[in-house]
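Only one protein chain is missing from this complex, and each of the others stays in its spot.
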């Protein structure tokens, strides 16, 4: 992930700003539906970061472990599937 | 929503702090899977705020419009269903 | 819902056929990714039916209860929010 840690950091800063924007909307008593629309935008941005991190993880860590040795590979694949499950909200 | 705007604001502040925490993890080159777990926690917290706001909106605005007049009611119900659709990510 | 029960029924029949199609793919040892794509199509179709039923319910039952009396209204709104929560997979 190293390579694009800076890009991920910047995206998260933008998300932090979006969350503050929602706070302001709530403080200024904005219309509920507008608040919900804004929260949905933050959720989309967060998902995109998560997929980005997952992508880097799969191509880096997981692929590395799989091509190198058997033991670590199984563990990495378990971890990966647990992350995917959590992500897709499958129990 | 007025009544619990303060509670929503506080939850959003906590979420803002969580997002900053994820930034720190990325800066300190934390393990990808731990970053993903943390992002998932932020997503859960955001969803809970969204449902809370939706709940207040349905019981306040929507129920109010429905019990008072026909015209506004249809509009509010359209808005509500659009929010639910976006929320459940149904196209 | 009565009015469009037939439409919902027909959509569900199509979904039943899609599920049978996925079974056939599995039997014929289709490529996993194609099976996943097909399952995703069924999920989308199911979601659309669910939103359709929810929409009819909100505009019929819920709006009716809200505009008529207070007691039933609260119960209907609780039920509605529980359905939305389940739908959006929010705990």
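Residue numbering begins at 1 within each chain, and the chains themselves are lettered A, B and C in the order written.
Everything that follows uses one rule, which is that a residue touches a chain if its C-beta (ideal position, glycine included) is under 8 Å from a C-beta of that chain, and two chains touch if they have at least 3 such contacts.
All of these numbers come straight from a predicted model, not from anything done at the bench.
S.K.: Using the touch definition from the header, name the shown chains in contact with the chain that isn't displayed.
M.R.: Spelled out, the missing chain touches these shown chains: A, C.
S.K.: Identify the residues of subunit C touching the omitted chain, counting contacts across the whole complex.
M.R.: 1-2, 5, 8-9, 12-13, 15-16, 19-20, 22-23, 26-27, 29, 32-33, 35-37, 39-40, 42-43, 46-47, 49-50, 53-54, 56-57, 60-61, 79, 83, 86-87
S.K.: What subunit A residues would touch the chain not displayed?
M.R.: Residues of subunit A in contact with the hidden chain: 44, 47-48, 50-51, 54-55, 58-59, 63, 66-67, 73, 77, 80-81, 84-85, 87-88, 90-91.
Methods note: only the chains that are shown with their structure count from here on.
S.K.: List the centre-to-centre spacing of subunit B and subunit C in whole Å, with centres computed as mean CA coordinates.
M.R.: So the centre of subunit B lies 22 Å away from the centre of subunit C.
S.K.: Could you say which residues in subunit C touch two or more other chains, in rising order?
M.R.: none
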